[in-house]
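Below you'll find the structure I mean.
All protein chains but one are shown at their positions in the complex.
Let's turn to chain A:
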Amino acid sequence: MSVFPCSCNQTSEKGNPGGDTESFHHFFEGWISEQNQHLKDLLVVGEELQSVKDKVVEHYESYYKTKSRCAKQDVLAMLSPTWTSSLEDAFLWIGGWRPSMAFHLLYSKSGLQFEARLQELVQGLRTHDLGDLSASQISQLDEMQKRVILEERQITDLMAGHQETVADASMVELSHVASEMIRANERGEVEESKEFEDKVESTLVQKEEGLEKILQKADELRLGTLKAIVNVLTPKQAIHFLIAAAELHLRLHEWGKKIDARKENHGTGEGKNYNSSI
């Protein structure tokens, strides 16, 4: 059983909020190497289907628990992750994977397994893998997919609304006053106001709080979708799904890092630079 490092929590207890980004980065590295190990466990799973499945789902839960804690301290870091590659960043939806993507993952894996055993399935034999989704499972998954897409849209709209508040009256006014102050400074007129700084600070804090709430909803939908799909599947099917999810996540991460490293080597400087342990 893996122990989840939660340096994020530790640093906050030490009263060092500045270290959160670094610590989540560290946590992520640990988490992803655990995911690597779990993938190996999933591939050799025997009788202990249920416990391995539960372990992997708990691993995802721990990820979002830690992420949520860190987001409360520094939501901006969570929305501009340093621990992912630029390839992964390009496909981010509100700081993570798009929930509706889980159904595509499922359909794609299911399709591959279905085509591989088509003859048997048509003859009414069971293969017990994702190609063998029953009528009721397809029905439940389809229903779930529609619901997830709806919620995803609602959260996207929330985010749109919140992003638009960047240009709300108070922001525009504050930016104007701040600019005036800079201009006054340039003219040599010293005009500094602690009160004004506080006002900017509190306004920006509100923006961050808004982001944090939206990120929270997005992460809840991500974890909820994953768990709901796993629950509709039989334990054996769930193992196949979790394998596909881990493989996609791990390989995408690797491919992205490779691209970034290549850019780094070519000196284009566009790639993301980070020191990853795996």
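Criterion: a residue touches a chain if its C-beta (ideal position, glycine included) is under 8 Å from a C-beta of that chain, and two chains touch if they have at least 3 such contacts; residues count from 1.
The definition used in the following text is that contacts and distances are computed from a predicted model.
J.: Could you tell me which of "Protein Mo25", "protein-serine/threonine phosphatase", "Signal peptidase complex catalytic subunit SEC11" or "Enhancer of yellow 2 transcription factor" is the UniProt name of the chain missing from the displayed complex?
T.: "protein-serine/threonine phosphatase"
J.: Which one touches the absent chain: A:V44, A:V122 or A:V190?
T.: Candidates A:V44, A:V122 or A:V190; residue touching the omitted chain: A:V122.
J.: Can you work out which residue in A:L133, A:M159 or A:L215 touches the chain that's missing from view?
T.: In the complete complex, the chain left out is touched by residue A:L133.
J.: For chain A, which residues lie in contact with the unshown chain of the complex?
T.: Considering the whole complex, chain A reaches the absent chain at 100, 104, 107, 110-112, 114-115, 118, 121-126, 128, 131-140, 142-146, 149, 227-228, 230-232, 234-236.
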